[in-house]
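Notes follow once the structure below has been shown.
Every protein chain except one is present and positioned as in the full complex.
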Amino acid sequence: MTAQRFRRLATLIAVALLVCMPLLSDDLYLQNLLIMTFLLAIGASGWNIMGGYAGYISLGNSAFLGLGAYTTGILAVRAGLSPFVGCLVGGLVSALAAALLSLVTRRTRGMYFVIVTFATLQLLGVAAATWTGLTGGSQGLALPLPTWDLSYQNWPFYYPMLALLAVTVAVSAWVRRGKLGLGLFAIQDDEDKAAGLGLRTALYKMIAFVLGGAFLGVAGGLYAYYVSFLNVAAVFDIVTSVLIVLAVLLGGRGTLWGPVLGAFIVAPVSNLTSTGLGGADSGAVRLLLFGGLLGAVAIFLPRGVLPVLQSWFRTMVARRSVGTMTDDGAETAGGSSNLPDRGSLADRAELTDVLAVRGVGKSFGGLRAVDNVDLDLTAGRVTGLIGPNGSGKTTLFNIIDGTVPTREGRITLRGRGIERAGRPTRAHLGLARTYQLPRLFANLTVIENIVVPERKFAFGRLWTKRVSPAERQRALAILDDLELAAHADGSPADLSYGQRKLVELAQVFWLDPVLVLLDEPAAGISPALSERLAGLVRSLRRRGVAVLLVEHDLAFIASLCEQVYVMSRGAVIAHGSVAEISAEQVVVDAYLGDSVVPIPAEGHA
Amino acid sequence: MIALVQTLVFGVLIGGVYALMATGLTLTFGVMKIVNMAQGAFLIVSTYLCYTLWDQFGIDPIVAAFIVMAPMAALGLVIYKVVIERLQRIDPGLTIVATFALALVAEALLALAWGPNQKTATPEYFNQAIHLGQLVVPRGQFYACVLAVVITVVLQVAVKRTWLGRSITAAAENPEGARLIGVEPARVGAWIFAIATGSTAFGGAALSFLYQFTPDTQDVWLGLTLSVVIVGGLGSIPGAFAAGVLLGVAEALTTTYVSVRWATAVPALLILVVLTIRPQGLFARTTRQDAAS
Partner (left out) sequence: MSDDSHVPLKSPRRQLTDGGSRGRRRRRFRAVAIAAAVVTTLAGCAAAGSTGSGPLTIGMSLPLTGAAADVAKAGYEGYQLWAAQVNAAGGLLGRQVKLDVLDDGFDPNQTGTDYTRLISQDKVDLLLGTFSSLLNAPASAIAARQQMLYVEPSGGAASLFDRGFTNLFFAQPGTTETLPDLFLTWLGALPVDQRPKTAAYLTQDDPSASPAIAVFKTRLRALGVTQVYDQTYDPSTSNFDSIAASVAQSAPEMIIQGAVTSDGAQFVRSLEKLNFSPRILFQTKSPSDGGYPGAVGPKNTEGVFTSQAWNAKAAYPGNSEFVSAYTKMFGSAPSEDAANSYTAGQVLGAAVKAVGRIDQKALAAWLHANTVDTIVGPLKWDGRGDPIGLGLLSQWQNGTLRVVAPKSAATSTTVVNPKPGWANG
C-alpha cells in the first residue's frame, strides 16, 4: 500500500465517520466538541496557507474571526438576514480586511510581521469596543436563537462547518499543488531570491492572506450564530489566534493535513483537561496539564505530529523518499539545445545597448562602497567585472538587481529606467542573476526550482499544476543537458556545490533574460565544471544576452570577456579589453600584481 | 500649562516603568532574537517573590529585588539550556509555543502556591508623592524610573563593553562565524538569558508595589513589553528605554487630551505607525535583515 493510497483511505474513513457521527450518536457534547474542533481546523488550515506555505506567522487571526462574526451578527440583528447567508458576507468583509492588512505589511517580515498583526488585532478590538452603536460594545450583541426543532440538535451547525472545513482543505490542497503554492514555498525559503526570479511576492502573499482571512470570516459567522452572543473582549482575543497557531505548529506547519490534525488534538485536549479533579484548584491543574502537554510536544515533536507520523510510516514501509512521488516525466530525446531559443544574433542587433549605468553610488554609513560608477552592457557581449575584495563589485551587482536601494545615479535597462523598480519588475524586464553561494529553494524539488521563475504574473496561472507536462519536458531537457536529469525530483540538498551552481544557471535560462549577472560562477568548482559553465555562458552570448561576470579567475575572464571593468575601492579604475586593462599600471597596482601574466583572449567560439 | 507639564511628568514616569518591565526582553528579543512568550510570566514570578519577602520579612520590595535576582537568573539559565537552546536551532516558531506553554505552567503553579486573590505590596511610599511646587511626582514610580535608568545603563555597558555582551551580539547575528572565533553561542546565550531573566526581578518588584496583581496579570505585560522593544528597535537597549518613555508619554497625553477609552490602543497604534514608516524601529542604526528593501 503506497503512502498516497493509505492517505486517501485514512481520509475517506475519517470523513465518513465525521459525516455519520451525528446520525449515530445523539451526544450533544460530542457534537459541540466537534463543531469547535472544526472551527479551529478551518482557522488552522486557512492560516497555514500564509503561515505554513509562505512562512509568515500572523497573530491576527481572531480579527478575521471577529469581523466575520460581527458582520453576521449585525446583519442578523439589524437586517434580519439569516446567519447562513450573513456568514458569506462576513467572509467577504474578512477577505477585504486581509487584503488591506497585507498592503500595510508589505515591508514587514519575520518577527515584525507577527507583531504588526498582533497590534492590528488590538486596535480592531478597541475600535469594535468603542463603536458601541454598531457592535453593542461591552454590552455585547445577542443574535437570534436558532429556530429549528430541538431534535435536530446542532446538525445545522455541524454540517455547514464540516462542509466549510472540507472546502478549506480542498482549496489549501489546490493552492499547495499549484503554482501559487510553489511561489509561496519559494517565498518562505528565500523571499528575495524569489523576487529576483520575477515572482510578484507581494501579490502572492496577499492572495494567501486573503484566502486564510476569507475562510476564517465565514467560520466566524457560523460561530457567531452558534454561540448566539458576541462580546468584543471574547471575540477579538489573542487566545484564539494563539490556539490556531498552536494547532498548526503541533500538527505540522506547511503540510496539508497537519493543521487539521493539530486542531483535532488541541481542541479536545483543551476541553478534556477541564475536569472535576482538584476542586477549586482544578483550573490550575488544567493549565498545568495543557501547558505541560504543549511543551512536551514542542520539545519532543518539533516538526509537528504529522511529519513524525509520515516519517514513521515511511520507515515502516521502507521506501526512499527520492523518486517515488510525482508523475513520470516524459522521456526526452537528447537534442542539441533545449535552452530557450531567442532567435539569432541578427534579430537582437537593434537592442544593442542593454544596460546603461550612470553615476551610481552607494554609501553605508561612512563607507563609500560604490562611487560614481558608469557601465555599459551590450547584447551578445560578455563583460567582466574584476577587482580586489571589497572593491564594491557585489554591491554594484546588488544595486543593479535591486537588492540594495540607492538614490544616486541612473540605471537603464533596455531603455527603461529601473532605479526605482522592484526586483520582480526588473526580472520581468529580463534581468537575472546568480549568486556566489548558489541560492536554491530547499522546500522545492530540483525541477520545481527550475520552473519557478516567472516572466509575467497571471492570476489564472496560479491555480495550474506546479509543473505542467510541457514545462516538465522542457525542464527535464535542460537538466539532461546539464547531466542532472536523475536529480529532477530530488531535493537541492542532495546536490553538490557545483551541481547547485548549474541548477541556478538553469533558473536563469528559464527566465529567458536579456541581461544576466553572474557572481563568481567559477569559484570553488572543478576545471571540468568550469569549462562547462563557460560553455553555458557562450550559449547565452549566442542568444544575444548581455552578460556581466564577476570573477577572480583571470583565465576564465580572459577566455570569455570581450571587455572588462576594473573596480577598486568602489570606483571604476579601468575599462577595456583584457589586454588593455592588464597593461595599465593602476590595475596592476590595485589588483593584478606584477607576477600575473594574463592569457590573451581567444577567439569567441 | 501646569497640567501639560504634569501630564508629561506622569508620562515619563510610567514610561520609565514600561522600560523597566521590558529590560529583560531587550536582551532576549532585541539582541538574541528569541520571542519569549514567558516574559510576562518571569515578571510576575519575580513580583510574587518580592511580595512574599516584603509580606513575610518586611523587606522593602526594591531591596528584595536584589535578592530575587539570583534565583530568577538561575531559572533563566535552566530554561535556556533545557528548552530554548534546542528549539531555536530547529525552528524559532517552536520557541514561541514552548515559552507560551511555560507561561501557562507558571500561571498554574503560582495559582496553586499563592492562590488567585489580588495582592499588592504597600511599603510606605506606595501612595506618597514628591511635591515640587504644583507638580506631583509619585514616589513609587519615581523609584521605578530611577531603577529603569540604572539598569538600562548597566545592560548597555554590559552589551557594548564587555566581552560577554559583544560575543552574544556576534553570536546572534552569525552563529557559525562566532564559533569560528571561539565563541560558543549556546554557552554565551545561556549567560545572557540568565542575566536577562535576573533583571526582571526589578520590574517585578516595581509591579508589586505599583499595582495589584494575580497570577493572571502576566498577559497584559507581555504585549506592552513587546511593543516597547519593537518600537525602540531591536538591538538598541537605550532605544528601548526611549521607546518606553515615548509610549508612556503618548498614553498620558491621549488619556488627558484625547480620550481615555483610546489610551490602551496607543501601544498598538504606535507599533503600526513605527513599523510602517521605519521598520527597523526608531532608534536602531542598522537596517534590519528582514525588512524588505
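For clarity, chains are labelled A and B in written order, and residue numbers in each chain start from 1.
Quick note on the criterion: a contact is a pair of C-beta atoms (placed from the backbone, for glycine too) under 8 Å apart; a residue touches a chain by one contact, two chains touch by 3 or more.
Values in this document were obtained by computation on a predicted structure and should not be read as measured data.
Among the residues B:Q141, B:S167 or B:S199, only B:Q141 touches the chain that is left out of the figure. Touching the chain that is not shown, out of A:T352, A:Q473 or A:S491: A:S491 (per the contact rule at the top). Only one of B:V154, B:A186 or B:V220 touches the chain withheld from this view, namely B:V220.
The missing chain lies against subunit B, touching residues 3, 6-7, 10-11, 13-14, 17, 91-92, 107-108, 111, 115-120, 122, 124-129, 131, 136, 138-141, 174, 210-212, 214-216, 220, 251-252, 255-256, 259-261, 263-265, 289-290. Seen across the whole complex, the unshown chain contacts subunit A at 27-30, 32-33, 36, 55, 110, 126, 129, 136-140, 142, 145-146, 150, 189-190, 192-193, 227-229, 231, 233-234, 237, 239, 254, 268-277, 279-284, 286-287, 289, 293, 296-297, 300-301, 305, 308, 311-312, 314-315, 321, 389-395, 398, 403, 435-437, 439, 442-443, 491-493, 519-520.
Here, only the chains that are shown with their structure count from here on.
Taken in their complex, subunit B has these residues touching subunit A: 29, 33, 35, 83, 86-87, 90-91, 93-94, 96-98, 100-105, 107-109, 111-112, 219, 223, 226-227, 230, 261-262, 264-265, 267-269, 271-272, 275-276, 279, 288, 290-293. Those residues of subunit A that touch subunit B in the shared complex are 57, 104, 106-112, 114-116, 118-120, 122-123, 126-127, 129-130, 191, 238, 242, 245-246, 249-250, 253, 281, 283-288, 290-295, 297-299, 302-303, 402-405.
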